[in-house]
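With one protein chain held back, the other chains of the complex are shown just where they sit.
And then chain A:
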Amino acid sequence: MSALGGPKQTVGVQPPTGMGLVVSIVLIVVALALAFYLVQMAGVLAVIGIIIGGVLIAFGVHFVPVGGAPAAMGQAPGIATGVAMLAAGAGLAGLFGGAWAAPFGLAVALAGGAVGGGLLMAITCTMVNVIYIFGMGIPAASGKVAKDPITGDTFPEYKSQGTEGHGLPFISWVGGVIGGALGGLGGTLIYLELLDIYQAQLPIILNTTVEQIAPVAVSLAGIFAVGMFLVNAVLAAYNITGTIEGPHDPKFKRFPRAVIAAAAASAVTGIFAIALLRLIGGF
């Protein structure tokens, strides 16, 4: 029992509850039905794309090594900031690249978004290690595993007394880049799906040309993509609760719950983004 009561938190796999699964499936089905009612098959495909994007973001956040305030004092490994914040930073940098590459087609834009997010994390993680090593004189040591699964470096002898480890081991670096790439990919996918819907529907509703409507469509799709990004990143951060070292951390196994929650949340937010069209048409 924790201090506040309730069941003890387990670090390993925490499967979603039956009730949660049923509610999520109902929400997703309702969202898909509404999408079909609003903009036929294109709407259904867009919601499916948004759900996949949201799931990618929530899953990606679990890879990002985040240590919060303890990391800022060399008390825990990871990057010294909040999970949602860092993942959002990386994913939005990906969205920036993906939106830029949008005219070249889905595949190039998605790859551009993924590489953009991965690149932000690669540079940030490297600079974090530069500060830990040259600014604070601390070598990387994980508190969760004895050996780096990639490089085989051992950690216990490098870990300072009274801490849970410190620095950013190579496995966490790799996790950060994967997380950033998945976030960028998911964010870009959401953006492109919404952009398609807006570019197809807005000219009909407002009786204008595609060129005239382009700035509105880009802005709406962009701001909704940013919003959905934050929804999914914060959701995943609640699932992680506090700090995580990366894919080798036992907390990583909690991701199935977040993935299902993200799918439901993305479906609901997605349908709002699409239903906005009707609202604009109503005026």
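FYI, a residue touches a chain if its C-beta (ideal position, glycine included) is under 8 Å from a C-beta of that chain, and two chains touch if they have at least 3 such contacts; residues count from 1.
Everything below uses one rule, namely that contacts and distances are computed from a predicted model.
Name of the non-displayed chain as stated in its UniProt record, restricted to "Formylmethanofuran dehydrogenase subunit B", "2-oxoacid oxidoreductase (ferredoxin)", "Tetrahydromethanopterin S-methyltransferase subunit E" or "Sulfhydrogenase 1 subunit alpha": "Tetrahydromethanopterin S-methyltransferase subunit E". From the options A:Gly118, A:Gly186 or A:Pro247, the residue with contact to the unseen chain in the full assembly is A:Gly118. Check A:Val22, A:Ala69 or A:Ile204 against the missing chain and you find that the one touching it is A:Ala69. Residue in contact with the omitted chain (choice from A:Ala58, A:Val145 or A:Val177): A:Val177. Those residues of chain A that touch the chain absent from the view are 68-75, 79-82, 85-86, 88-90, 92-93, 95-97, 99-102, 104-105, 108, 111-112, 115-116, 118-120, 122-141, 151, 153, 157-167, 169-170, 173-174, 177, 214-215, 218-219, 222-223, 226.
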